[in-house]
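Note sheet for the following structure.
Missing here is one protein chain; the remaining ones are kept as they sit in the complex.
This part shows subunit A:
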Amino acid sequence: MAPTLLLAALLASPPTAPTISGPTIASDSVVTAVVPAAPGLALPARPGVARYQPRHLLLQTGGGVGMLSVGGGLSFARRRLDLDALLGYVPARHAGTALTIASAKVKYAPWQLPLGGSGLAFTPLAVGVYGSYTFGLRNTGEEGQYPDDYYWWSRTMRVGPLLGSSLSYTLPDAPSGRARRLTAYYELATNDLYGLSYYLNRRALSLSDIATLALGLKLEI
């Protein structure tokens, strides 16, 4: 279901320019062309370009992608599918050198349960994957330092699965009419190297040994 909706959303909104039919409109005029929305999608009738502006801002700690990470993201499929990008920082005292970590994640949360009329909603499960690239590591190999394939894994790139849940609080609508929420979330994740270590040592290691925890806030704008 989710990939179909994502595809529909993408088809409905080409990234370059809105689909405009009828008489030619001057480039500086206000574009009000109606984008055909996919059935079942509650997307506002706005130029496609706007859909690629971040729809939410993120502030996070942990999860292997920064002591402090900030970012933004897009939502698709009635805000069940999030595509996020974060930039994180780890000071040298915690990692030997100061690290900057760029990460991206895709998260899918199929259920949102309103909690009475309190304005709160609980999202019991989100699943996703993330990838990260770390800048600033000390020893990642210089030209000619190692023979080919001396170390088979990347020192800078990590990928891993994640799962989590969240609690949202409804805020006043944005001027555009979009519903806004402030969401507190956690994510349990791991990475490829921890996952491999666990897979090869299921007696000595447990899932909790390889788990990382991220805590974050998401503000829809």
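FYI, a contact is a pair of C-beta atoms (placed from the backbone, for glycine too) under 8 Å apart; a residue touches a chain by one contact, two chains touch by 3 or more; residues count from 1.
As a convention for this text, contacts and distances are computed from a predicted model.
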Complex member absent from the view - protein name from UniProt, among "Metallophosphoesterase", "Sugar transporter permease", "NADH-quinone oxidoreductase subunit C" or "Quinol oxidase subunit 3": "Metallophosphoesterase"
Of A:Ala102, A:Leu163 or A:Leu217, the one touching the omitted chain in the full complex: A:Leu163
Touch residues of subunit A, complete complex, unshown partner: 61-67, 88, 90, 94-97, 99, 101, 110-111, 113, 124-125, 134, 137-140, 142, 144-146, 151, 153, 155, 158, 163-165, 188, 191, 193-194, 196-197, 200-209, 211-215
